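One protein chain is absent from this view; the other protein chains keep their places.
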Amino acid sequence: MNLFGKHLVCTQDWSVEELEAVLGLAAEMKKDRFSPKYTSLLAYKTFFMFFYNPSVRTRQSFECAATELGGHAQFLEPSSMRLKTSKSAGETIEDAAKVMSRYACGLGIRILEDKVQKYGDGEALIREYCENATMPIVSMAHDKFHPCQGLADVQGAREHLGSIKGKKLLLVWGHGALARSWCSVQESILINSRLGMNVTIANPKGYDLDPEVIAATKKNCQANGTKFEVTNEPVECYRGADIVYSRNWMSPNAYDAEKGFQKAKEVEQALKYTEWITDSKKMALTNNALYTHPMPVDRGHEVSDEVCSGKRSIIYDVAENRLHAQKAIMALTMSKFDYKPAGKDSAKRPVAA
Amino acid sequence: MNLFGKHLVCTQDWSVEELEAVLGLAAEMKKDRFSPKYTSLLAYKTFFMFFYNPSVRTRQSFECAATELGGHAQFLEPSSMRLKTSKSAGETIEDAAKVMSRYACGLGIRILEDKVQKYGDGEALIREYCENATMPIVSMAHDKFHPCQGLADVQGAREHLGSIKGKKLLLVWGHGALARSWCSVQESILINSRLGMNVTIANPKGYDLDPEVIAATKKNCQANGTKFEVTNEPVECYRGADIVYSRNWMSPNAYDAEKGFQKAKEVEQALKYTEWITDSKKMALTNNALYTHPMPVDRGHEVSDEVCSGKRSIIYDVAENRLHAQKAIMALTMSKFDYKPAGKDSAKRPVAA
Partner (left out) sequence: MNLFGKHLVCTQDWSVEELEAVLGLAAEMKKDRFSPKYTSLLAYKTFFMFFYNPSVRTRQSFECAATELGGHAQFLEPSSMRLKTSKSAGETIEDAAKVMSRYACGLGIRILEDKVQKYGDGEALIREYCENATMPIVSMAHDKFHPCQGLADVQGAREHLGSIKGKKLLLVWGHGALARSWCSVQESILINSRLGMNVTIANPKGYDLDPEVIAATKKNCQANGTKFEVTNEPVECYRGADIVYSRNWMSPNAYDAEKGFQKAKEVEQALKYTEWITDSKKMALTNNALYTHPMPVDRGHEVSDEVCSGKRSIIYDVAENRLHAQKAIMALTMSKFDYKPAGKDSAKRPVAA
């Protein structure tokens, strides 16, 4: 398996075997974090990070990842770039991507719903970079998907549950004032259904996720012979869950055709659904479920303090795994690392320039 | 002595022996700046720098320090972090500190008077990070203290005077348009009284520093049998001084209970005291004193050009020492460095993960 040069926009674009290579390497990297096996993989190399949206967690974990692989991550804000838009003169994405490919070993891009005119524009922009770059592109979260978060979620769940096959994931909407992106939750249902979990999605009416992603998740479950359901009920859905993942997300009506993303309206509406919070009473209905969340957590809205800081909460482990998963992705797609999954004979990977 | 993992919020929190370890190592590091003894202490490790207030000097010296120890400093602005406040949903400091501890070997925080609602809030925030982090925190200047500046001051003074014990430090207010923080000057009187100097503080009426810090300084002097005085007189105070440290600082009335820090009012008032400037005439009254200042200097207000650029000015040496003192702090608190002060037998320090 040779992942050198491969883009990662959504885990659904990669084969299960490829995703398992990332997960296997990430687990090894976590055990042996500063091993010389890894610390010079990106020596003297540059990884560009393009933040259309600011971020602290994502920046921290990607910049650490590059550092721990011996390389350097450049923090770049495209607002200081004179890119061509429908309204102003500037550089085309083709030109930007081609030049950056001369300098760097890879490019991460983050662009969320509030920086685009309509849902899907962020993904389109990333895919335009992918078409023009001659280096690998990785999504650092965009309006549709967040592949690194999805991989970190799975790594964390396996650390605590062993195999996740046949177990039940409850992805449940939480109320709150943040009008959050669909990217983390959509990635979660895709990768977990892919890797064999039963998936239940629970949200109030009017908060359905992208129908295409729902359809793809359903298909993943059918292929694995697992259960898939969507419900608008906030309590009974917890029964039998092995992992509870609560998170606020915006409604499909968040975009106004003219004015773009309407945060204030979303927040006002989302705060009304106060029964949508993960608390101990609901957790008692589960199969002693783990609690997870991609962070930052909006405590008191998405989840009670008691659950979030409780013994079954794995939020810090999952946050840490962002680092390891991203190191594994970067090692496999941006370096000449010849990864052999433990206990397997893998042919030498061709060494790229 | 094992300083691994220890927070540094104010030099007063550390023992004299611990401070001497920093000063000893800083001096060795200055002599042998790029020695392989030091250049891999933080190899592949990340140091986070949290700038609630922008800064150039502090950023330059901390980022250089991490680089010279083989590590990488990430420049982070919490404005891009969705932290919980009394007014908005977001992440708690507990969550932020716990996750960052998974990624980094240490965290520096800078938060000055104009970013907080009242004096002391910056210190409280840093101490909340200290309580929740499992990595060492270092103040990069906050509303009350500036430990790295204090250590750099002492290092500079010793380079030029040898021992500072029993010598006289004059800390004197200067007029000007900057309404400056108390942090550097309060740290200076604490550490210098601790290490055996006689301390004279001179400022106009209405510009007294924090009474608790004044009391602690007085107590330090009593413990050492040295002299301590506060005066409102701008000339005679120079007599017999071995070090003159002039600096503008805000009045205790700088905060309005509702509107927070009131810079304009402070500046207007501070510009009136034109007799408060360190010039050659006053310096002539001293014991051929060194002139120092934590920079940036407001020339023509705090000090005359003649004194600031004169032969007895050590401002550039002290500024350089910020780098060495910070390298020493980082080596001792964030790495496995087994520092043995020259000429002493020190037991091996336990090696931390």
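Letters are used for the chains, namely A and B, taken in the order the chains are written, and counting of residues starts over at 1 for each.
Please note the rule applied: a contact is a pair of C-beta atoms (placed from the backbone, for glycine too) under 8 Å apart; a residue touches a chain by one contact, two chains touch by 3 or more.
In this text the structure is predicted, and so the values were computed from the model without any measurement.
J.: Which of B:S55, B:N132 or B:Q262 sits in contact with the chain that's absent?
T.: Looking across B:S55, B:N132 or B:Q262, the contact with the absent chain belongs to B:S55.
J.: Which residue from A:K31, A:R102, A:K259 or A:K311 sits in contact with the chain not drawn here?
T.: Of these options, the touching residue for the absent chain is A:R102.
J.: Against the chain that's been left off, what residues of subunit A make contact? List them.
T.: Spelled out for subunit A, the touching residues are 43-46, 48, 71-72, 74-76, 78-82, 84, 88-92, 95-96, 98-100, 102-104.
J.: Since one chain isn't shown, list which residues of subunit B touch it in the complete complex.
T.: Interface residues of subunit B facing the absent chain: 34, 39, 54-57, 59-61, 63-64, 67-68, 70, 72, 75, 176-178, 295-299, 301, 315-316, 319-320, 323.
One rule holds for everything that comes next: only the chains that are shown with their structure count from here on.
J.: On a C-alpha centroid basis, what's the spacing between subunit A and subunit B, in Å?
T.: The mean C-alpha positions of subunit A and subunit B differ by 41 Å.
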